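One protein chain is absent from this view; the other protein chains keep their places.
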Amino acid sequence: MNNFEPLIAVFSCHYCSYAAADLAGSSRIQYPPNTRIIKVPCTGRISVNHILRALECGADGVYVAGCLEGTCHFVSGNFKAKQRVQSAKSLLGEINIEPERVQMYFMSAAEGSKFANVAKEMTETIKELGPSPLKGTNTQ
Amino acid sequence: MSIQDLIEKTKVSFCQDCGVCTGSCPVSRVLPGFSPQQMVAKYVLSSDLGMEDEVLGEQDVWSCLTCALCLQRCPSKVEYLEFVRGVREEAFRAGNKITHAHDGILQTITQMQTSGLPQNRTAWAREAGTIKEEGEYYLFVGCVPYFDVLFKDMGVSPLGSASDMLKILNKFGIEPVVSDEERCCGHDMLWSGNVDLFKELALHNVELIKRLGCKKVIFGCPEGYLTFKEYYPLYCTDMGLDAVHFYDLVYDQIQEGTFQLSPLEQKVTYHDPCRLGRMAGMYDSPREIIASIPGIKFVEMERNREEAVCCGISCWANCSSYSKQIQMDRIKEAEATGADTLITACPKCNIHFSCALSSAEMGLEVKDLTQLMASAMGI
Amino acid sequence: METELRTGVFICHCGINISGVLDIEDLCEYARTLPGVVTVQANLFTCAETGTSEIKAAVKEHDLNRVVVAACTPRTHEPIFRASCQEAGINPYFFEMVNIREHCSWVHRHDKEGAQAKARDLIRMGVAKALFLEPLETFRSKVEPKALVIGAGIAGMTSALAIANQGFEVILLEKEVEMGGLLRHLHKVAPSDMTAAELIGEKIAAIEKDKRIQCFTSAALEEVTGYVGNYAVRFSCGDESYSDKVGVIIVATGGASLKPVDLYNYDGEHVITQSELEIKLKDGNIGAKSIVMVQCVGARIPERNYCSRICCMVGIKNSLHIKEIVKDAKIFVLFRDIQAYGVENEALFFKAKEAGVRFIRYSLESPPVVEDGKVKIYHAGMGKEISLPADLVVLSTPIVAHDDAESISRILKVPIDEHKFFLEAHAKLSPLDFATSGIYLCGNAHYPATVREATYQALGAASRASIVLSHDTVERVGTVAAVKEELCSSCFACVKVCPYQVPHMNERGKAEIEPMQCQGCGICVAECPAEAIKFAYVSDEQITAACEALYAA
Amino acid sequence: MNKEVLVIGGGIAGIQACLDLADQGMTVYLVERLPSIGGKMAQLDKTFPTNDCSICIMGPKLFEVERHPNTQLLTYTEVEEVSGEAGNFTVKVRKKPRYVEEDKCTACGLCADKCPVAVPDQFNMGMSTRKAIYKYFPQGIPSVYTIDDSACRIFKGKKCNICAKICEAKAVNYEQKETVFELNVGAIIVATGFEVFDPSDIKPYGYRTIPDVITAMEFERLLNASGPTGGHLERPSSLKIKAEIRQLEKQIKKAKTRLKSLEKKSEESGDETRKALEEMNERLPVLQAKGASLEELRDIAFVQCVGSRDLRYNAHCCSYGCMHSVKEAVVATEHGSELQSTIFLTDMRAYGKGFHQYCLRGASEYGIQFVRGRVAEIGVGDDGRPAVWCEDMDTRKVEERPFDLVVLATACVPSKGIENLSSMIGFDLDENGFVKTDPNKPANTSVKGIFVCGCAEGPMDIPSSVSMASAAASMAVQTVKAL
Partner (left out) sequence: MIVAERKPMEEILAEIEDFQKILVLGCKGCTTVCCSGGPKEVETLSTLIRMDRKQKGKEVETLEASTELQCEPESVKPMLENLANQYDVVLSMACGAGVQTVAKLFPDQRVFPALNTNFTGMAEEHGVWTEACLACGDCILGKTAGICPVTRCAKGLLNGACGGASEGKCEVSKDRPCAWQEIYHGLKRLNLLHYLKEKPQVKAWPIHPGKVVREDLRQEKAT
């Protein structure tokens, strides 16, 4: 599938990764346009259902981008997010959908280039994995 | 004066290693490897480390035209010229000599004047106009007579413009004193590092003029004027004389409108000599004189006034292909203005430009400002 | 819910920042097809007065109850548009902002249709989310009129005095035995020529005299909880532990000068640092005639790629002081770029040159080589390597962050950058604030600064802090979680996961969240097995709506 | 206790001081002599080191100053007289008439469209024109129009009042008079900023004589979307040619219509206009050919320390020149990726937070070349493009390098009105003309109760101005509270 352009949902937190995305923007660091950011106050706000819902609604890949461990603005939000991403991956494994479609990343507000690299890297991995097995009619 | 004191006096330590001097220097544009900034840095460091003799023998210091463009543009106001002059003194004392042009004939003439040989400097003056034995004004003739003899074949007549000057002075009712005992003003010696000879000449001239009872010394040649005005006081105490440039006198007369000039249908441009413009600060008198000639069309060169470029040679030394290139650039710049005559106010520039023109078929003609005025005054 | 959802979409050109890459007309066209959208307008500068008044007019004209703006980042511009919605008469939280500049036009310049498709998706998601926006109110909480200042260097002391002078109490913590920070080791402070000892002596005397300042030396900050206006702080001083309530916190923990271990064979005797030179200057004997200073030692190099701003001026100042003591000292300063910015510094630079201090430039690729008694360096003037006599070599090293910066950042939950300097809210326009409201910073803790800069940064931080202290309440916006008691299964999950221990069981045996204390992170909302906690600011319905709008079938 | 404070100057420093004071409950008068606040920062396109768009990060603050309950914005106003002492200053201010009612004007811009008079626009450094009735800049606050009485025909005795007729809000009022009123304040903060040094008397640089030699601020406006070329980078020389072509085409059209009307009246004087028409028709293709031959802007030179670190003009360093040029080179590359920038400098002064990395990235990712050596002379090469003479201190080569555009990073000099303000109030100035302060009390001037912040005190970058503004605010509050 060479010209397959994956659709990747990104849950990013207002204080760190959203700010990093802004910095990537103001520093004009180019990266593929496959990511769609959904802003939340903290990645701790994201539950397993949101991740599964995003996949079900047509995303080929989902990643949650939180603050560097230990610097989360809300102390433990990114740990909870990491646990929930891990549980979503194992659930997907159970219904044999590739767990690599869901990832957790950590970055600080000052790492614009890291945000861009993560976007590039995730687009590449999902391109290799191919379109989401759920592709077909969008049920709901 | 040791280089350390020289650095102190001329504030060379302020140098910001910025290279504006080299970027402006006409010589470094044609002579690769010549960088005034590097030269300064080398002398400063070697004197700091006490290795002065290692660098005093270098030739670069002589390539500098001492045209003061770098002094005028230096953002740290380093007195670059005084520094070069001081270094040349030290170099000269260490036996490092400037390479003379024209097989050193000019330098020999200056040398001979100190040996008391009687000179017939004033014969032309008696024919051209009336001069006096003593009086208020003294006309400093300088080396013009010698130039006349040496460079006759080049179509220049330095004495011609000197006699025109005398005639014009007489027209103004000034009968200056001219003396055979006058010696070369010593400008070339000062800038070639031979400061002892310069002192000797300076003291002699000052003593002569004072003996003749004159108060004001009129100069036609910018180098004499500058040397007498700025550098004689450094070595002669209580001179009691002040130097007056011929063009300033003419300028005063124009202001009073005492004489009429007949129209001249010519398109001219004017070259500011370094000694007169940048170093002595006279830009306007020559231009006023040209402007006062009715019918004349005056157009400025691209690089004029304090931005003017040197005529390529100084102290009759280091005349080489690079000086020719500087001259040709300057002449091309003059031609580009569409003028048919390039007016100069310095006998040396006149000679150098004529020399460059002689070997190239250019429509441009070089003329001395005094001669231009004389023809406008029907002399 | 309202009668009928009427959404207005406003798409911004932002000059050419957005329209340079995205086709605004096409986006407007597309937005009109979205459910609930009543009017779509494009604007050259939506954030300008013309733009906001256009929004207000559109709200009135089409009586909109939802506003979506597709422009730049909400982090800077959401407040403007919220204020416009409020003035237009709708709740400021019926507003959704879509970022099609930083996240789209600026970063996908090379793939125009990919960017266009992304912009359309983002607008669709914004409009879908807007349909589920809910109105929010603001809360008020009391402000403790007291400040905590961490670090009693020149910066800490200055801000403590400034806050006290404005009539508020201050707790000043210093981890060392005595106050003064880096200045304790300095001889003189350029250019005022006042000795460092006098300067800090003055400040310490003022602090001891001021009853409103409680000063604790060899103190350590243990724990900080709470929020702006209401921080509970616990610190130990010696072996006693104290806890108190403060309204604001100022981080003035300063920095340390790098020990140039195995650089230019530093031995602390013939090859010393500038601070060691300061001690020699204090005793007035240098014991050396020819001195070579080397700038940028351990700075502006790949592993520490920042310029420490003040070491050039320290070098120049000390070279002048040496010249005062040893008239004919021969001083060479080997530099890469002299940071003598501004009026005073440049004047001092000229003064040093005038006094005969020589400056020689070297490049990162060919640094000087320090051997005993001499320093070898390539000299551009001589066109070759020369060797400078040096019976004393002084290395100018950069200011680096203290090693306890990380622990302070964890206690206060404030970010630090890769060099461990504290990260300010905005590099240009809020250099003295943290993103967390109520916490401020100044001096070397933020970035190396001269004494003059540290002083005005400290005064500035005091002013920023006094903004909170000068009001007796601070406002909190209603972006908080709330429990729907009828759904709660009293499983205590929320009580256990909340990082701020805000939820608790109320007398009816159901979970309850105190709105003032809730920080609005949403961790409990996602954890609650009974989906009983509602978060009006970012509700599940909004997130699900955004997910559903991800993929246009 | 008089809780009122006067802030003089509406640049970023004045705005920050005003907001800090207002947020602490003081009543603040912000006096700005131009029609809108924003100062020099409003003229910037982007800012270093974050590449934020300058007006985007400043806009919210402009709104806040206008909206804040404790602030009173006095634009187009100058301070006339100051008397009294700390805690009780009486200040006389004169508000120039805008001839537009501030409360009625909705800044719709209709009047400007119709206004027949066009004059050089100072906000765009004179590179474009604005009408006699104008808004200082699009996001300007207060968002109202102003009539420039030195340009408007009404004030030259001619009849015009087009703008009054067209204005739906009936906001135009030619009879508006200047108002003078007195303020009684406890403290004053001087935030009058700086002027950009005019390099026209540095003859070797040929500013004004060589069209493609411009100042950094002019280049900033060329980069900006609301600038003279809408953000499209173009050389002033090609702009001039294009303007001439437009002018010529307009004249040809006018001549054609006049010719037609003359022939209708069958008078013989038609041939004189016909001759002029032919002559113009000949000149047009020549100009058009020249216009077509202009290739895109490729090579840009940035000349550092123009009038700075120069004992002949300003001994001090402008503190932001190096970073400003690197930023402009970086931003320029966005406008056309094949642009190549070269910066001629002596010391690279990137001393602030994130500055050094920014310059490293400028060199590695944006291909900026740094030449160690100050520019000596800018002449015109034989291909008509500006050529820069300089000695490269690393390679020692002296050469003339041609460029399409030369940007002069000019010095920072004290603002025009600072002398009479200092004589009016009595605070001292240092020998360079900036406000004199004691390093240990950086925000205090020599007069009690009068404080200073931003570039009025000395050249500094934006973060320092903002910090110092808050410092001045703190000192003002401390002084007022202590009395």
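The letters A, B, C and D name the chains in turn, as written, and every chain counts its residues from 1.
Going forward, contacts are C-beta pairs under 8 Å (C-beta built on N, C-alpha and C of every residue); 3 or more make two chains touch, one makes a residue touch a chain.
Since this is a predicted model, take the numbers as computed values, not measurements.
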item	value
Omitted chain - touching chains that are shown	A, C
Sole residue of C:117, C:491 or C:505 that reaches the chain not shown, by the stated touch rule	C:491
Identified contact with the non-displayed chain, of A:49, A:86 or A:117	A:49
Chain not shown: contacting residue from A:40, A:64 or A:97	A:97
Those residues of chain A which, in the complete complex, touch the missing chain	47-49, 52-53, 55-56, 91, 94-95, 97, 133-134, 136, 139
Residues of chain C in contact with the chain not shown	487, 489-493, 496-497, 528-531
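The rule we apply is simple: only the chains that are shown with their structure count from here on.
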item	value
Pair of chains joined by more contacts [C-beta pairs], B-C or B-D	B-D
Geometric centre distance via CA averages, chain C-chain B, whole Å	64
Mean-CA-position distance for chain D and chain A (Å)	44
Set of chain A residues in contact with two or more other chains	26, 28
Sites on chain C at which at least two other chains make contact	109, 350, 361, 380, 383
Residues of chain D touching chain C in the complex	12, 16, 20, 23-25, 47, 49-50, 52-53, 56-61, 63, 67, 106-107, 109, 138-139, 141, 143, 224-226, 230-231, 309, 315-317, 319, 334, 347-357, 360, 372, 393-394, 396, 430, 432, 434, 438-443, 458-460, 462-464, 466-471, 473-475, 477-478, 481-482
List of chain C residues in touch with chain B within their complex	330, 350, 353-354, 356, 358-361, 379-383, 386, 388-389
Complex interface listing, chain D residues touching chain A	50-53, 334, 361
